[in-house]
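A single protein chain has been omitted; all remaining protein chains appear in their positions.
Up next, chain A:
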Amino acid sequence: MDMRAPAAADAATPRDGRRLPVGGWELALTALLVAVVAGFGAAAPGFYAGPASLLGLTENFLPFGLVALGLSLVILTGGIDLSVGAVASLSAVLAAQLWSRFGVDIWAASALGVAIGALLGLLNAAVILRLGIEPLIATLGTSFLYGSAAVAAAGAAPPSGFPASFTAVGTGTLGSLGPLAGLVPIQLALFAALAVLFSALVARSPFGRVLVMVGYSPDAARYSGIRTGRVLATAYAVSGAMASLAGLVLASYYDAVRPDMGDVLLLTAITMVVLGGISIFGGEGTVAGVVVSVLVLGFLRQGMLIAGFSDMVTTMLTGAILLASIAAKNLFNRRGTGLANQIWATIRRPEPPRANPN
């Protein structure tokens, strides 16, 4: 898969033997997923009440997964997008206002909402590339801008009460396609389709190869004649579009929009991406890992809540799992082992598009 890109990168940066055997991390996560689902199914009454209810649980967390898919691309480039929550809020609020104030058809408004998300992502990229601001700071800044814009756009009484066909996206199933399809929530179908698309994009397409290469070594990528700016802009635009899609699914799920509705997405989505095996420094990891990690963290949280653990314990456990899994991963990974290496790596690669001081 992405082995080919680092092979090129190695010419400039002599690093190798840097990660788990291919698929090892994904396999471990899949085992964890099976354990989580089977464990809660056996131990927590109410977790498994037929296949429809089990699949229905995914409706409660797949918006996080949509954000995680988009964010994966950005993190693969070695960047970060802290504005996803604000983008989700802003584009959902704008789409809802288009529908409620200006009478735009809800689906047209949703399509515009996704386009707005992509534009906001491009704006992030412009700030990073043109102003030379680190992704962390740039998207932190834009997240405040977008978040405040969402508050302003929402007004005192944000729209709610969408048409039933729209709310079906968040809470309906594919029931009209046949009896078995009635088990599958529309959200799950949407996520599955996009997961396949993103996985193919990263693992099989030329774009995926340059994306990973830019993340692994931006200098090597640029010296190889890759237009790194264009790759980064695409990644941030896709992240923005996916965030706004998540915002719209949330709007559908809650049958309402709120200017702060996306705030919860960010940290969990980052956790999903990193637990999925994508290095926070960029250049390694697979979308398949992220997809499994979305399911692991999602089912874990739902299972914990159904088993009667409080939100507090559940949230704490999520943090603990993230730390433990990354620590375990780092044991097998020369690139990230030890605090000194991590700090060094942070200092050394603050912003992908710029020249490496070494």
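As a working rule, contacts are C-beta pairs under 8 Å (C-beta built on N, C-alpha and C of every residue); 3 or more make two chains touch, one makes a residue touch a chain; residues count from 1.
We take it that contacts and distances are computed from a predicted model.
Chemist: Have a look at "Gluconate 2-dehydrogenase subunit 3-like protein", "Septum formation topological specificity factor MinE", "Autoinducer 2-binding protein LsrB" or "Aspartate carbamoyltransferase" and point out the UniProt protein name belonging to the hidden chain.
Modeler: Options "Gluconate 2-dehydrogenase subunit 3-like protein", "Septum formation topological specificity factor MinE", "Autoinducer 2-binding protein LsrB" or "Aspartate carbamoyltransferase" narrow down to "Autoinducer 2-binding protein LsrB" for the missing chain.
Chemist: Quick one: say which of A:30, A:171, A:224 or A:330 touches the chain that got left out.
Modeler: A:171
Chemist: Looking at A:55, A:203 or A:306, which makes contact with the chain not pictured?
Modeler: Going through A:55, A:203 or A:306 one by one, A:306 is the residue touching the chain not shown.
Chemist: Could you pull out which residues of chain A are in touch with the chain that's been left out?
Modeler: 45-47, 49, 53, 57, 60, 154-158, 160-161, 167, 170-171, 250, 253-256, 258, 260-261, 263-264, 301-302, 305-306, 308, 310-312, 315
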